[in-house]
Structure formats: C-alpha cells, structure tokens
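Every protein chain of the complex appears in place save one, which is left out.
Take a look at chain A:
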Amino acid sequence: MTEIFAPYKWEALFARWPDILAAFGMTAAISALALVIALVLGFVFGVFAVSRFRILRALTRVYVETVQNIPLLLQVFVLYAVFPLLGLTIASFWIGVIAIGAYHGGYMSEVVRSGIGSVHRGQFEAAKSQGFSPVQTMTLIILPQAMRIILPPLAVQAANLVKNTSVLALIAGGELMYFANSFAGDTSYYGPAYVAAAVLYFAICFPLSRAAVYLERRMGTHRHVATGDATEELAADAVEVTPGTHDITGHAAAQAMAAGVTTMVEGTSTLVPPVADKGRYLTYAELYGIDAPAWPDRRTVAPRTPRNRRGLARVRGAMGRTGGRRRGKGRRGGRK
C-alpha cells in the first residue's frame, strides 16, 4: 500500500504542476460554459414544459426523455465519432461544452418545471388580470418566486455537471481526468494521480453541494413558498428528478416523500404545509399563521372540471360505471 503512494511518485506528479493547473483550468472552463448552456436550455424548456401549446410541451418531453435515457458517454461519442462522418468535426473542448450542457439542460428543465409548478395558481391569475403578457408573467412574477424552489436542486445539478466533465477523458478532452489518466498511464504512478484528481474535483464540487444544502435550509424558513396546488406534484417530482443521482439531499427527500405528513425529522413537517383538500386553497391564516384579513377568509375554488365532460361520461358509461347507469335510473323515474 505504501508503495502505491511512495513519496517519489508524488514528487513526479508535483513536478508536472503547470500541466495539472492547465487541466484544472480546462475542467473549470468546460464546466462554466456547459453550465451556461444548461441553464439556458433548462429555463427555456422548463417554461416550455408548462406552456399551453401542446407542441412545445411535446418537444420538451422528447428532449428530456432522449437526453435522460441515453448515456452521456454515448451522446459524447455521437458528437465525437458520428458528426465527423457528416463533415462536421468539433474540437473535444466544444464537444464537452455542447454535450454536457445539453445533457444537464434536460435535468435542469425538470427542476425548473417543478419549481414553476410550486408557485400558487393565484399568482398566474393575478398577473393575467393585471395585464401582464405571458412572457412578463413568467419572467417578472412566476420565476422570481419559483427561484427559491429551483435553486437548491440547480446547485446539485451544477456539481453533477462538473463531475460529468470527466467523461471527456475518454475522448482525450485534455481536462483533469484526462491528465490523471495519461499521467498514470505514462508513469504507472496511479495512486497520486487519482488522489490529486479527486482532491481537485472535490474542491469544485463541495462548495456547490454545500450551497445546495444552504439554499435548501434557507428555503425552509419561507414556508409560504411551497403552498401552490402543485405541492403534491412537486413533491413527487423532487424524487422523480432523481435520475441524475444526488438530485435530492436527505432533507429534501424526506420532505418530498412525506409531502406534508408529520415526520420524525425536526422541522421537516413545517416545510410543506399540506393543501387541505383538492380544490381548496389554504386560508390566509393557515398559510401565514396570522389573523385572517378583511376579505372572506375561505376562498373556495371549484375543482377543475374535465373539458370534455360528455366524452368522459360516455367513457364511464361504457366502462359500466356511474355515468351510464345513473342516466338510466333518471329516465325510469321520469316515466313514473
């Protein structure tokens, strides 16, 4: 064991410090540019996902499912090996930026979508009633409020993005992992090479994941944030977004899974006040823990009616459920 980490091997590694620094800079640069792409794609497609145009929603679905269900390495290889066949050769640096940016854009759009879903429905209606255009509504009213929900998982995604830049080592990307591999391969001093790489990756990712935890805690103090009617959907999403591993920290997981049920973890139960029953908003007093304002304290909203009621009734009738039968009874009663 000591032989693997012998001092002279460390010396050989540190003698290459300019290369280490360059590789580290490469990783940072690829990460930063990919992060920009991922954020843009994430917000654009996150908003598309809640659009009222079906085509945009479908487009988002296709994008997200494609990106999430095919290995990142395969996507990188497509840019690396298939695109040149079409006469389009991209430098491995840009392959990294594009592929990793697009990959995490998919995950981020899911985060943004569930963030938007967490905003109280009344906010959309209020903005509309005040004459905001859809774009203004999103950028000025909804997204700023959704931010508090969005930010923690976004920070986790950023850390994942940095980690995933390591796949570029397999296409000679010249970044940190590639340096570690080639140094280890040249000298067979595997131990120091990989430990040094681990330390450097940790140095970037750890602050990001700490930021996620910090933002999540801070979010917990703003309890009114998570009271939109999409609370339950959001709760489910927090787990659903997990395909990208570590998307949830334990705290968020507990919160998501409990979804308003009192839990063992101190303070968790206050995070997501349950929406009392379907179709009813929480009263003002319940939300903010203060006395009810002057207006009627219990605003009730009729549960959403299915658009095609007749069609639904017909389906139900065909299935032998209430719709068909009840109509029959009514007619019989009329004849009497």
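In the analysis below, a residue touches a chain if its C-beta (ideal position, glycine included) is under 8 Å from a C-beta of that chain, and two chains touch if they have at least 3 such contacts; residues count from 1.
As a working rule, contacts and distances are computed from a predicted model.
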{"item": "The complex's invisible chain, by UniProt name, from \"Spermidine/putrescine import ATP-binding protein PotA\", \"NADH-quinone oxidoreductase subunit B\", \"Chemotaxis protein CheC\" or \"ABC transporter permease subunit\"", "value": "\"ABC transporter permease subunit\""}
{"item": "Of A:37, A:111, A:159 or A:219, the one touching the omitted chain in the full complex", "value": "A:159"}
{"item": "Identified contact with the non-displayed chain, of A:78, A:91, A:126 or A:140", "value": "A:78"}
{"item": "In chain A, positions touching the absent partner", "value": "4, 65-66, 68-74, 77-78, 81-82, 85, 159, 163-167, 169-170, 177, 180-181, 184, 190-191, 194, 197-198, 201-202, 205-206, 209, 232, 236, 239-240, 242-246, 248-254, 256-259, 261-265, 268"}
